[in-house]
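Excluded from the complex is one protein chain; the other protein chains are retained at their positions.
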Amino acid sequence: MTTKVPDISREVQLRMYQTMVDCRTFEVRAQELFFEGLVRGTTHLGIGQEAVAAGVAAAMRADDYTFCTYRGHNHTLARGVPMAPVFAELFGRATGLLGGKGGSMHLTSVQHGAMGSYAIVGAHLPIALGAAWSAQYRKSGQVAVCFFGDGTTNIGAFHEALNMAAVWKAPVVFVCENNQYMEYTPIRDVTAVEHPAADRASAYGLESIIVDGNDVEAVHLVARTAVDRARSGGGPSLIEAVTYRHGGHSRADPGKYRPDEEVAAWKARDPVPAYRTHLLAAGITEAVLDSLEAVARDAVAAAEAEARAAPEPAGEVLETQLWANGGSAWRN
Amino acid sequence: MTTKVPDISREVQLRMYQTMVDCRTFEVRAQELFFEGLVRGTTHLGIGQEAVAAGVAAAMRADDYTFCTYRGHNHTLARGVPMAPVFAELFGRATGLLGGKGGSMHLTSVQHGAMGSYAIVGAHLPIALGAAWSAQYRKSGQVAVCFFGDGTTNIGAFHEALNMAAVWKAPVVFVCENNQYMEYTPIRDVTAVEHPAADRASAYGLESIIVDGNDVEAVHLVARTAVDRARSGGGPSLIEAVTYRHGGHSRADPGKYRPDEEVAAWKARDPVPAYRTHLLAAGITEAVLDSLEAVARDAVAAAEAEARAAPEPAGEVLETQLWANGGSAWRN
Amino acid sequence: MAELTYRQAVATGIAQEMARDPNVVLIGEDIGAAGGVFKLTEGLLDKFGPERVRDTPISEQALVGAAMGAAMTGLRPVAELMFSDFFAVAWDMVANQIAKTRYMTDGQVSLPLVLRTANGAGLRFGAQHSQSVENWAMAIPGLKVVAPSTPADVVGLMAAAIRDPDPVVFCEHKALFAVKGEVPDGEHLVPLGEAAIVRSGTDCTIVALAAMVPRAIDAADRLAADHGISAEVIDLRTLVPLDAAAILASVTKTSRLFTVEENPRLCGWGAEIVSLVADEAFYSLDAPLVRITTPHIPLPSAAALEDLAVPSVDRIADTVRRRLEQAR
Partner (left out) sequence: MAELTYRQAVATGIAQEMARDPNVVLIGEDIGAAGGVFKLTEGLLDKFGPERVRDTPISEQALVGAAMGAAMTGLRPVAELMFSDFFAVAWDMVANQIAKTRYMTDGQVSLPLVLRTANGAGLRFGAQHSQSVENWAMAIPGLKVVAPSTPADVVGLMAAAIRDPDPVVFCEHKALFAVKGEVPDGEHLVPLGEAAIVRSGTDCTIVALAAMVPRAIDAADRLAADHGISAEVIDLRTLVPLDAAAILASVTKTSRLFTVEENPRLCGWGAEIVSLVADEAFYSLDAPLVRITTPHIPLPSAAALEDLAVPSVDRIADTVRRRLEQAR
């Protein structure tokens, strides 16, 4: 843990902690509900990786853009998207964030700048670049932030997006959450370099940036620099945040392909309690932190109750919203 | 021009010169015949780049594999493919190397290890890796060599192939012919680094290798090292050979998007006369070199005559050779 | 009325819309200074500047993906895929991302973008540079598909495609680039989803698209002159949305349907037309429904073979005559 850096304000520290406990509380419950059969389909949890979403989000402007993956609950909530529609989407309900059409892997809330969760590895890097290009063209001062995993650095779209973003000096920040595994395969077994993102930065004329992804303040400071650089016309950055997912890849995966000691060591570095300890040392009282945790618990409980009460989608919506006219007709 | 390196034998030197004049003579004539309308469709010439194909080919074993692009006349001829069927293919004749089905962009002669010319940028890098994987699995000691251009380094398949080849230690040599332009756009305008291939080598844990692509002996020595490394289990290499195409990208393109001085400077470094001068200085007689050039002229003339005399493909072949049974039936 | 080539019509249509809407931007390979490999975007860089006409690296996934990201954040990008065969390189962006995102987000995201491409055979470029891929796009829910056959339609449909709030795949046919035609003066707009009856007739309906339209018309003229057969020719112009009404009305009148498709046979757009008619107009049919297509093979490069592969005026005329005679 870095020692408290003076220029992170109290307000930001508390916001980041709130985000982290919100995400953690939400996902722990989401997993329980998956096993209950209430969350349908699939779910990919970021438990253990919350510091990345929280630290970066706190460095963003309200009108900035976030692009993330199927493992996107944290990044979506971190932008301020309410929990009830997210739960409802996971349950496949009519009040879901996407009306039940997208599911856990595609959480999107344009009004919050959460521009989508993408379920095909690598696809959203070029898309995020496009949003950045648009901001650049419109001179809006917006920045696009794109989250992805270590395994994603080996797919073609990563390479194309990084090169084009660098050439265009696009205001985009690429954040690689290196949790050290693709699905079940260790990233080192399938990657020619040790740091899948950072060791590739120079191939795009970018600086190599590695940060402890379990240290929310370290992440925040790196992100702030990168976001500011992008906003001021300095072009893209590629950040590798080294972290770990406590659970399996998805659904019921127990993650048994990982050595117990490795898992234990990383759980001992759990970013949430670690940041709590850090904030206490920094003089924030138990009472304050307890209240933030209570806020998270209440929010999750209320959101779950609201989503549980929501109806299944009506059959009529099946064929709506393919086209901008609201319908899906392919013929007259 | 490097001074003659003793360990390149006379025999190899003469073979490389023969290859260069064969390629040059063939392509100069091919272009004339394109303007005559005898060569149909399209053609992409490597005039000015012959040293790369010739220097690398001389470092290969007869059973090694070559994969190249639509700009593949030189690489195909360099493997010993006879000129007549190549001309016939360019003319769209029945005796064409591909029976008239493939055309200039797809020259292939499996019996010569010329495993194909690929017309979609980047596609053949993974394919070459696959041939190398096969050789590795079969323990055949074969090496795959894959030629491509500077512009190809910005497409996804390049990235995927380089990483996977490095991880698998596949016996493949990737040769980037940096002629400094994609089609009409300078590579520097669209690439984040100065050396599109060499500056990316480290992203795959590979050594950065740049060679003067107009110096056939320099190319040969670098290629020999890389091919030997691959054959002996040392894994892949990525070579950037800096060169220039004297003409346009394809067909009737005059290449006017390039500054006259730039073109002139490179033509002054034309690899063919340069190597002739070098060999004379190395003590090879005018008479010998003249005879090699005569061989090339006669071969091209004879091949053209043979191809001109060949018939158009018969209609019956249209629906043959889609399947291994020789036919193309999709139904019973 | 000005006479333009199909090639000139492309830049004319784009320029009309770029002048009208500053959010229309162009992106592609060699489209700027070079004006495109087929000179389809010639002059646009000079007219609208490098901010609006952007050259890209050889990175189809990045350029198509960038068009999507720009479209979801306020721009109206027009992205060029130099050859339609290259859609395959960016197919995930097209089929999985662009086509599905509006539906997946229940309408939160709009994607007003156009993917332009040089489509079709005729230039002896071989199997990887000559495909007709309109059926690839038609098979993907969420894509509109346009393929004009005349300079006027190029301008009018380009305008409609760029103004359309949904993703449009716009197929420009290589074999038609040099074709000349009259284009109305002033702003020209042809709505998506309206087929054109380009020749009216009573004995059979021939449905065609793009480069197959002039061939179908020539075949129909020959059938009339040589065999007294009156064929109605429909230029679909857009596959999605499909003018099913025009097709059904024509077949109800003629009782006989032929499709002329440049795509290889299996799952071509004509199969969809046939299945529509075989269901909804079955009782007005009095002869088999016949598809005239490129055989189910890749395209050969030799002139002699390529000409044999793609439906020709001869093949169209002979097939229609023969099948109508058999049906007597």
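Per-chain residue numbering starts at 1, and chain names A, B and C are given in the order in which the chains are listed.
Assume contacts are C-beta pairs under 8 Å (C-beta built on N, C-alpha and C of every residue); 3 or more make two chains touch, one makes a residue touch a chain.
Keep in mind it's a predicted model, so treat the numbers as computed, not measured.
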item: Neighbouring shown chains of the undisplayed chain, as defined at the top; value: A, B, C
item: Which residue of C:G28, C:P112 or C:G126 touches the chain not shown here; value: C:G126
item: Of A:A30, A:A59, A:I155 or A:V211, the residue in touch with the unshown chain; value: A:I155
item: Residue in contact with the excluded chain [from A:H75, A:K101 or A:R224]; value: A:K101
item: Hidden partner chain, touching residue among B:R24, B:H44 or B:K101; value: B:K101
item: Contact set of subunit B toward the excluded chain (per top definition); value: 65, 98-99, 101-102, 106, 108-110, 115-116, 118, 120, 122-135, 137-138, 142, 144, 156-157, 160-161, 163-164, 167-168, 317, 320-326, 328-332
item: Touching residues on subunit A - with respect to the absent chain; value: 40-42, 92-93, 96, 100-106, 118-122, 151-152, 154-156, 182-185, 189-191, 257, 312-313, 315, 317-319, 322, 328, 330
item: Interface with the unshown chain - residue positions in subunit C; value: 85-89, 91-92, 94-96, 99-100, 103-104, 126-128, 135-136, 138-142, 240, 263-272, 274-275, 277-280, 282-283, 285, 287-291, 295-298, 300
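One rule holds for everything that comes next: only the chains that are shown with their structure count from here on.
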item: Per-chain CA centroid nearest to the all-protein CA mean; value: C
item: Geometric centre distance via CA averages, subunit C-subunit A, whole Å; value: 40
item: Chain centre separation in whole Å, for subunit C relative to subunit B (CA means); value: 36
item: For subunit A, residues contacting two or more additional chains; value: 156-157, 160, 163-164, 167
item: Subunit C: positions in contact with at least two other chains; value: 56-57, 59-61
